[in-house]
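Below is one structure, written out as structure tokens, with a few remarks after it.
A single protein chain has been omitted; all remaining protein chains appear in their positions.
This part shows chain A:
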Amino acid sequence: MRYETERTRRRGHADTATDTLARGLGLFSIALGIAEIAAPRALARALGMKGQEGLIAGYGVREIATGIGILASKDPTPWIWGRVAGDGLDLATLATALEGNNPKKTNVGIAMAAVAGVTALDVYCAQTLSRESPHPLPPMQDYSDRTGYPKGIEQSHGAARDFEVPRDFRAPEAMRPYTQPEAPQRPMPSM
């Protein structure tokens, strides 16, 4: 998973808040989709959109597909942008129900306010995800002079070869030849 923004990436921690938000939106998509497919008639009645049951069920299929896309893909960014587009479509469709003398205009208004709220979340999530950088970032500080060797690395390389590794820390004698490239060739036992 990527879920890392410019701000969080270098720190070695995923941006879990956006991660969780994206997943939440994915689950929401699926739940809404199921409702639209399971009860298109009830929804149409509540919104005064009789005759549009097929369209509502179709939108349900779209919601479920987007939700699965968000949850299953490695990078949910395009899918969240997909939700933003879907929100636009939903709002446009609902707006048509405000025309004429629909007796359920209040319900439509409430539905539009709800969709607008979710749209704001979708846009925020999509933008945050889009700010993620797949490119390596330059170091924040220059530590290239932090050698740790006051007399230079040439002086220090191997300076501790005088150190005798204690017996209990030594590599097992029997293993030694196998890790050494130029180990003295021992006669192989005849097979």
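The rule we apply is simple: a residue touches a chain if its C-beta (ideal position, glycine included) is under 8 Å from a C-beta of that chain, and two chains touch if they have at least 3 such contacts; residues count from 1.
Please note the rule applied: contacts and distances are computed from a predicted model.
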{"item": "Omitted chain, identified by the protein name its UniProt record gives, among \"RsbT co-antagonist protein RsbR\", \"Carbohydrate ABC transporter permease\", \"Hydrogenase small subunit\" or \"Alcohol dehydrogenase catalytic domain-containing protein\"", "value": "\"Alcohol dehydrogenase catalytic domain-containing protein\""}
{"item": "Interface with the unshown chain - residue positions in chain A", "value": "1-2, 8, 10-13, 74, 136-151, 153, 155-161, 163, 165-166, 168-172, 175, 178-182"}
